[in-house]
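Removed: one protein chain of the complex. Kept in place: all other protein chains.
Which chain is which? They are A, B and C, in the order written, and residues in each are numbered from 1.
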Amino acid sequence: MTIDVAVFGAGRIGTIHAANLARQPGVRLKYVVDVNSAAAATLAARHGARVADRDGAMGDAAIGATVICSSTDTHADLILQSAAQGKHVFCEKPVDLTLARARACADAVAQAGVVCMIGFQRRFDPTFSALKARVDAGEIGVPEMLVVTSRDPGAPPVDYLRHSGGIFKDMLIHDFDIFRWMLDDEADTLHATGSCLTDPAIAAVGDIDSAAVTIRTKRGRLCQINTTRRAAYGYDQRFELLGSEGMLQAGNVRPTEVTAYTKQAVSNDVPEAFFLERYRAAYALEIAHFLDAVTTAKPVRTTVADGMKALELAEAATLSWKEGRIVTFGERAV
Amino acid sequence: MTIDVAVFGAGRIGTIHAANLARQPGVRLKYVVDVNSAAAATLAARHGARVADRDGAMGDAAIGATVICSSTDTHADLILQSAAQGKHVFCEKPVDLTLARARACADAVAQAGVVCMIGFQRRFDPTFSALKARVDAGEIGVPEMLVVTSRDPGAPPVDYLRHSGGIFKDMLIHDFDIFRWMLDDEADTLHATGSCLTDPAIAAVGDIDSAAVTIRTKRGRLCQINTTRRAAYGYDQRFELLGSEGMLQAGNVRPTEVTAYTKQAVSNDVPEAFFLERYRAAYALEIAHFLDAVTTAKPVRTTVADGMKALELAEAATLSWKEGRIVTFGERAV
Amino acid sequence: MTIDVAVFGAGRIGTIHAANLARQPGVRLKYVVDVNSAAAATLAARHGARVADRDGAMGDAAIGATVICSSTDTHADLILQSAAQGKHVFCEKPVDLTLARARACADAVAQAGVVCMIGFQRRFDPTFSALKARVDAGEIGVPEMLVVTSRDPGAPPVDYLRHSGGIFKDMLIHDFDIFRWMLDDEADTLHATGSCLTDPAIAAVGDIDSAAVTIRTKRGRLCQINTTRRAAYGYDQRFELLGSEGMLQAGNVRPTEVTAYTKQAVSNDVPEAFFLERYRAAYALEIAHFLDAVTTAKPVRTTVADGMKALELAEAATLSWKEGRIVTFGERAV
Partner (left out) sequence: MTIDVAVFGAGRIGTIHAANLARQPGVRLKYVVDVNSAAAATLAARHGARVADRDGAMGDAAIGATVICSSTDTHADLILQSAAQGKHVFCEKPVDLTLARARACADAVAQAGVVCMIGFQRRFDPTFSALKARVDAGEIGVPEMLVVTSRDPGAPPVDYLRHSGGIFKDMLIHDFDIFRWMLDDEADTLHATGSCLTDPAIAAVGDIDSAAVTIRTKRGRLCQINTTRRAAYGYDQRFELLGSEGMLQAGNVRPTEVTAYTKQAVSNDVPEAFFLERYRAAYALEIAHFLDAVTTAKPVRTTVADGMKALELAEAATLSWKEGRIVTFGERAV
């Protein structure tokens, strides 16, 4: 049995997902939809698909699943439309920049009974998921403290930042998801602070480029996240989880295992350049997971609820930073 | 333009090459040939190909290239037949267990004017080829000394070993090719010694499981290779090249970047399990290189001549070990 | 010229300092003072010194310098007495548990014109001081973010903790000093939170065993510190400093450079067991630095003012944690 899929968005991430879909047995990439019709045409041609507009793709009853990689402001509408048409949905993070609309999406897919998976691809990274499996197997006892280092090699254009929802929603949302996944607990209090240290233009649009977040969970576990938009040495994605009986670290991945010895230093490659390279395997595995969930009705690892929880944390962090105060959950602070 | 390909051999390595061929644009995997017809049928089905017998595949004028992954004793015949039919050839190492037949293959493909590439996949490993590029760029000055560690996780069945040509032809042939590639020179003298330390059954078929080879090149450069059929910790594939201005090491690749801290140790994953995992990227890249050479007429990186040179070294090593003497090249010692 | 020294305190750290003093040229360890007379006698005997009581040692005009390693509640009195007698002072951290008394000490040594150095030995650790020198040389541009991991292998007895001043004054005071040293800036706001996760007896004396601190500096630089009293894998002392042009990490030191490969893992030694081992070189270097300052009148690297600043941060952290609020400096919040 073959499932027909429509991909919305022919940009960087749509291109990745389309290629991974094309490699899956039992999948036919039928449509590529993008307002940039040249991009849509190029991507469609590469995989023997057709260009369609939004309603054309959504209206085709043969389409069993949609893969949403278009801009953030279109996510919620496309999810709602997919649910209305009874199509399964894979949607890039975030679900939406507001909790209210994210909640509406959660309700809609629940009612429609369709699979809806959010693209927190890090949960499928071989290093991260192996680490999680070892934690679950009890290797380090009870988790106590998580330290996340999440740094981009460079900031996106200021025009993008202006509509991004800010560093916490745009960038740290992944780390908030890692926090919940790794500590297996929910936030009780959150403190965030930050600065604009790399480019005043970022401050000019009301955002920051450097941030430090601390979360204390309901069970008293601790999490610290540090981030920057501009790490001169590249894309830095590490975390470490301290447990009662040991610690597990997830390190960066490097392109090659060459070590050079010179008069000055012993040196290795810098980490993989950016998310497309770093999470190449993760992207393939998450799409396979989605298709497996669609065909076997197994639950997905990253649900709309996960997307909402991460968004809640991002909103709390934004509030904490802007108002210079500690945010407490439970009393529905956000 | 699309090239039709026939794969000979549906075993482990044939399966790898077939999958990589199927992923290449401009390639159609038309036939799978194997004396084990069930294996041929399974592999053919997976990629929409047909099962054929040897003459059927070779006789089809539409087949532009053959990919030979069948048992070593069939290599030379299939190369000769491909050349006779004007088909380009990719052939797994070794070309043959005898130099005479390897030479016949070299002559045949030269006369036929077809591309013939030998499967020394290590030259396409991202770590190894990055290292080579850095050497060629002069990063460590003039190469002086190469140390190769090449260890298998376990010996193949004794029945296989009986017909393998011995540890030097079967296993170290790859390392002899690395030697020539890295030191960019030819052997002047060679000394090999070894022992049977892991399983007396290996000695019973006249072979050894542990070996140490030293080569001194025409220009006085030195190379040491150490090997075992049974490294308890897995597949170990490293080398290091000392130059006049520094050193470059090629390290093992590990499945994940998880580091565990316990009361006892700080530990990482063991290396990738065996050659199929370790050289996954290399296999994909070498097939792409072959197809590129076929379509663009660029020279291949691993020629029949390279295969013959590696075989010469393997024969010399066998002689050195068996007769307990140093073999000198140039005077055509072998 | 030889300087006569009196050591106060013959415990773990007094023993270390006495041995390092004994190794310095130009130094005579004349007295060991300790309420535990057996301990004093043992240590004195080892280095050819005499046991004295406090007034005896302080009253000897020949004593040029005191080295204070006795319990925290005696530090301020001994500093004041040393200053009154015109003796140079080396004193273990903290100066005192209250800022008022620490300030009195600062005033007294300034008036007396004696050298007074506080035992922040980490500033003399070869790894940490090499890193600092590279930062000062501009290797990573402008410092932006510091992440400190500071974990003990196990908590001291609860009786000790009861009088320790709490985790921030007793344990993190070193890290607060690292913060000031590395970011070369002062705190603007501080947030601390924590939990008692390893032993309820620690909560019973009003303390915590796990803490997370975030500091934002006057210049907007960020610092996160994470700590635990009980890291199952040992003593963990690392930090990393992100700058505008790169990052420098200070890693743990391990007893040997043995790497083991087994079927299960590739593993190395756990870090040095605890502070006496980890900072062995640092202790020797700080005593040499002190004696150099005494004889050459060069300024010391770790002054009473540094001790006070670290204590201010520890008090602010205690307040932040206890009252669940962000502490702001400048308005003299503490």
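As a convention for this text, a contact is a pair of C-beta atoms (placed from the backbone, for glycine too) under 8 Å apart; a residue touches a chain by one contact, two chains touch by 3 or more.
Values in this document were obtained by computation on a predicted structure and should not be read as measured data.
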| task | Tell me which residue among C:T66, C:T127, C:S150 or C:T198 touches the hidden chain in the full complex. | result | C:T127
| query | Which of these, C:L248, C:L313 or C:V327, touches the one chain of the complex that we don't see? | reply | C:L248
| field | For chain B, residues in touch with the removed chain | value | 140-142, 144-145, 147, 149, 151, 189, 191, 193-198, 210-212, 214, 216, 220-224, 226, 228, 230-233, 236, 242-247, 324-326
| said: Take the complete complex as the reference. Which residues in chain C touch the chain that isn't displayed? | reply: 23, 126-127, 130-131, 134, 139-140, 245-253, 255-263
| said: I need the residue numbers on chain A that touch the omitted chain, in ascending order. | reply: 231-234, 236, 254, 260-271
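The criterion applied here is as follows: only the chains that are shown with their structure count from here on.
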| said: By mean C-alpha position, what chain is farthest away from chain C? | reply: B
| field | Classification of the chain A:chain C interface as same or different, half of numbers criterion | value | same
| message | If I average the Cα coordinates per chain and compare with the overall Cα mean, which chain comes out closest? | response | A
| field | Distance between chain centroids, defined by C-alpha means - chain B, chain C (Å) | value | 58
| field | Gap in Å, rounded to a whole number, between the CA centres of chain C and chain A | value | 42
| field | Shared-contact residues (touching 2 or more other chains) in chain C | value | 231-233, 236
